[in-house]
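Only a single protein chain was left out; the remaining protein chains are all shown in position.
Letters A, B, C, D and E mark the chains as written, and numbering starts fresh at 1 in each.
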C-alpha cells in the first residue's frame, strides 16, 4: 500500500475535500484515483499538482486525447507501473481505441530504440537542426 | 563526430543508396539526416530501422502529426539531444506550431513529475485499473 | 523471488556471515535485508557493495539523514520498487518524518519535470554556469 | 540555442516581466536563467512552473540547502546537462561546499548502482517493508 | 493482466499463428512468451518486432550468449520487470551461468554508478576520445 496510506473522502479535511470535489466535477466521475488519496497527506502538494494537471491537460493547441496519449507514452517510456495503468484508463475515456494504443506503443518503442542508436553512434546534430 | 563517421551519398554502396533514396522519396526531401549516415556503416540495421520507422510513422489510427509529437515527447523525456533536435524539426514539418510545442512539453513535464510522485509514494494500482 | 534465491544466515558461508555480521553491527539491527541475501551468491560483490555503502553513507560533510533522503530521491526518480520500499524504511529510521517525505517527493517531482522542460526546449547553458 | 529562442527582459510582455521580477526578488539576483527565458514563450507555463518551484523549494520540513542537494542529485541521475550546470550553481549559492558536492555524487552513484543490482537480481520486497 | 489481454494459439488468426510458428521453430520451443501474445492484437507490430528480434539476436560478430547478456543488462538498467524475468530465462538458455549473471550485474551496477559520477562532476570529454 501507499507509504502514508490513502485518505478517503469521509476522512479528508475540508481543504482536501475541496480538491477531491474539483477533481470529480472536472472529470465528471464519482471518485478520485489512489494517486490523489496518497498525495492528500500533503494538502499543499495535492492542490498544486491538481491545479497544474487541470491546467496542462485542458484542451488548447492540442486536444484532450492527444494530451492523454502523450501522457501515457511518457509513462510507458518511464516504466511507471501505476501511471501506465491509470493513464491507459484515462486515455481510453478520452477516446483512445485499441488500434490507437497499439500504434502509440509502436511509436514509443521506436523512439526509445532510435534514441539509443543516436547516442550509441555519437551522431552529431545536423547543422540545419541547430537553432540559431 | 559520429563514432564511425558519416557516409555521404557519393560514397555509399548501392544498398545504402537504395535506402537513402527511399528516405528522400518518402519524406520528399533532398538529403538524409546524419542519423542515417551514421547507421549506414551497418546496412542491415540501416534498412531494418528505416523500414520500421516508415511503417510505424505512417498515418493510421493516429495521424502523422500526433506520431511526431509522441516521438518528440519520448525523446525529450529521455534527454536524447540529437533526437530532440531532429524530431523538433520533423514535428514542425508535420504541422507542430510553437503553441503545440509548448503544450507538448508541459504535458511531458507533468507526466515526468507525477510518474515520480506515484512511485515515490508507492501508490498501489486502483482495483478498477487492473485489467482482468 | 530473487533470481538466485536468498541466502539466510544459517546457510551462509563464513565470508558471507562476516558481511552480514558487519551490516547488523553497523546498523544496529538483528537481520539483513533481502538485498544482501540476494547478493550473497556473489560474496565478492556482496563485500564490495557493502563496504562501499558503509563508506558512502557514513556521516561526513553531509549528515546521515540527508544522505538517506538523497538515496530515496534517486530511487524514486529511477522507479526502483525494491529500493523505494527499503530506503523509505531506512530514511525513516534516520529521522525522516512524514512531512519531510512529502517535501522530498515534491522536490523530486519538480526536478523531473524541469529536467524535461530544459531538454525539451533545448535550453543552452548560461555562460556564467559554464565552469572555466 | 533554445528551440524558440530566449526572451530578454526588454522584449518581454508585462505578464512575463512580472514573473521575471518575482524570480529576481525572491532569489535576490539581478537576472534570470536561460531556463525561464526559454519558457517565457508560454507565459502560462512560465508562471505555473515558477510558482511551483517557489512553493516547493521554500524552506519547510527540509531546509533550502537540502532541497537544492536533492534537486542536483536528481538532475545528475537523469543526465540533464543544463540542470546539472544550473543547479550546481544554485546549490553552491545555498551553501553546498566542494566536500558536500563530492559526498552527494558518491551517494547518487551508489544509489544508481544498487537500484540496478536490486532489479537485476529480482529481489523481492522484504515483508516488513510492505506498508500495510 | 495485459491491457488488451493475451491471444492464445487456438484463438489466433492465421497471420498471428504464422509468427508464433516461426518463433517456436526458431527458438526450438513449444510455446511463445506472453510478450508475443500481448503484441498479437497488432499483427503488424507483432511481425515487425519478431523479424527485428530474429535479425538482431542471430549470431554474427557477437555470439548469441553475448547478445542475450547485453539484452538482460539493458533491461536491468531500465528496471523493466517483465524483460528482466524473461531475458534472465533466455540468457540462461543461451548458456549464462550463475557466475556470469553475478558478474554481469556487477558491471551493470558500476556502469550506472560511474555514468552519474561523470555527469554529476560535468566531466568534459578527453580530446583523444573525440572522433575526428
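We adopt the following convention: a residue touches a chain if its C-beta (ideal position, glycine included) is under 8 Å from a C-beta of that chain, and two chains touch if they have at least 3 such contacts.
This structure is a prediction, so every number in the text was calculated from the model and none was measured.
All shown chains touched by the missing chain in the whole complex, by label: A, B, C, D, E.
If you put the hidden chain back, the residue from B:62, B:80 or B:96 that touches it is B:80. Summarising the interface, subunit B meets the missing chain with residues 3-4, 41-42, 45, 49, 78-81, 131. Residues of subunit D that touch the chain left out of view are 79, 81, 88, 98-99, 101-103, 105-106, 109, 122. Within subunit E, the residues in touch with the undisplayed chain are 1-4, 33-35, 38-39, 45, 49, 52-53, 56-57, 60-62, 66-67, 69-71, 73-75, 77-78, 80-83, 85-86, 88-89, 97, 99-100, 102-104, 106-115, 117-126, 128-130.
Convention: only the chains that are shown with their structure count from here on.
C-beta contact counts were set side by side for C-E and D-E; D-E has more. The chain with its CA mean position farthest from that of subunit E is D. Annotation, subunit B versus subunit D: rotation angle of 120 degrees from the Cα superposition, expressed as a multiple of 5. Mean C-alpha position of subunit B lies 20 Å from that of subunit E.
As a whole-number value, the distance joining the C-alpha centres of subunit B and subunit C reads 33 Å. The set of subunit E residues touching two or more other chains comprises 3, 79, 81, 88, 105, 109, 122, 131.
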